[in-house]
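Before any comments, here is the structure.
Yeah, one chain of the complex is gone here, protein chain that is, but the others are all in their spots.
Moving on, here comes chain A:
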């Protein structure tokens, strides 16, 4: 029995990391938003590792925060450990990573959704979409509720026709034995979407009371934890450590002896897994010269003894998993609470999307997160935010927002997906960004707050604070660029004590700072600032001056990219009508439908000659239009 259940601007299907951000972004822009989830107890659930951030991913969380998203704030309230990674390296690759209290994390996010004025959070399983004239108008749930809306965002994660595989056992299921979503997947297929089958996996969990930590190495959090969100002022200092141990030859022997029972090797799993997330059996087979592999023991929260065994992701049968665990030092007596498993699911081939994450096939329908072939909470949240922003703006009659590859890792992620598609679950890596020196952890606010404010997700108060910070940075930079440091005795002595070569002449403070042995603190010792500057300002000044030459180089590249990005390709372009395009290029262009010459040139199989021809054609069209007038 179907019934009309309400009218909304935006409907979000799913309330995982993508769905939560999408719902909040839409609602906070002023769109009346409905978020539907199969199980209300699973909002922002972490089915795999209890951590957020890390290289590239951590920067995404900062970007989400600078654009007014929730992930950063949520983890800042619920972490059990915070670490800044890559501190020994350059500023471009520093990244925060937090261990989450996964239960607190999901409860906190649920509370935020519940308390958002424009947002309605409801339990329900969507089985089909209401489509008229290739336009999405709403959704219908299993219980017959028909919700109407201007736009719909699908964020179903690994639920679409999910199947858990554990040794010889295979059963229909969402992650963590949740109800899978089967009808919606079939419905998408009927609508003509191309789906692929991907696979991911998770390791077993053990009871922390049964671990002998004395045989492992402690991995504590940072003494002075930092926060993801630019708005966070309260830091959790009571942190829990993680622990490091290793597999050994016995572990590897057990795996070798039972490979025939591994669904990966028996041929039971046909879906594509990710290379960066191999199971332990995969690692042992592919890198059989390695005598041991690292295992990190990560607590899943403060109010639980469950411990995540990072590094032991596996789909071997449960009986083998019991044996495996006990070969690892510290885990000899460990009691396995949940086995690891592999999960197969349907994903949409992401080149069926526009860079706004709207589907090309069905107007006003958006997809975000793992359904788009990615993996990782942060990748999901970044897409969720952008889909929420764009679906919200569409519903409110505003223009779209697309981040460029030089704006943010989120821009890199979405451009990669819609331009290149992906043939394995996609994970962000710093090496995917061409301009990573510009896309830093520290300057996410500098890059994106302006945008966040413009679209209404950053409050006026926060924006003013940001402007004040920016002003301070500028002023201090200017001061260092215009102040000459003379080779006075105390200056020479300071430089000598740092192992640098003495000044021959007066030197601009900014030039002195560029020397590798100098830091801002040293400069400030010689010429202290009259105004008090906080650490974030100092960090910006220091990085901007110290790496000026390299930043300049990257900016020049970006300049070239922008020129190509400004060459727009009309949506109604007819590639068949363009003489001289190579066949492969023509097909790829027709599928991807790039919006700019820059995007077109990133499609594999589209060569410089094709781009030249495209440019000429576009210009020809322009001339033709002019002469028609």
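Simple rule for what comes next: contacts are C-beta pairs under 8 Å (C-beta built on N, C-alpha and C of every residue); 3 or more make two chains touch, one makes a residue touch a chain; residues count from 1.
Here is the rule we go by: contacts and distances are computed from a predicted model.
Of "3-isopropylmalate dehydratase small subunit", "3-oxoacyl-[acyl-carrier-protein] reductase", "tRNA modification GTPase MnmE" or "ABC transporter permease", only "tRNA modification GTPase MnmE" is the UniProt protein name of the chain excluded from the display.
Which of A:302, A:454, A:560 or A:590 touches the hidden chain is settled by the complete complex: it is A:560.
Annotation: of A:146, A:259, A:337 or A:429, A:429 touches the absent chain (contact as defined above). Of A:56, A:139 or A:451, it is A:56 that touches the chain left out of the display.
Contact between chain A and the unshown chain involves residues 48-49, 55-56, 85-86, 89-93, 203, 275-278, 282-283, 286-287, 290, 292-294, 296, 310-311, 313, 429-432, 434, 436-437, 516-517, 547, 550, 553-554, 560, 563-564, 579-580, 597, 601, 604, 608-609, 611-613, 615-617, 619-620, 623-624, 627.
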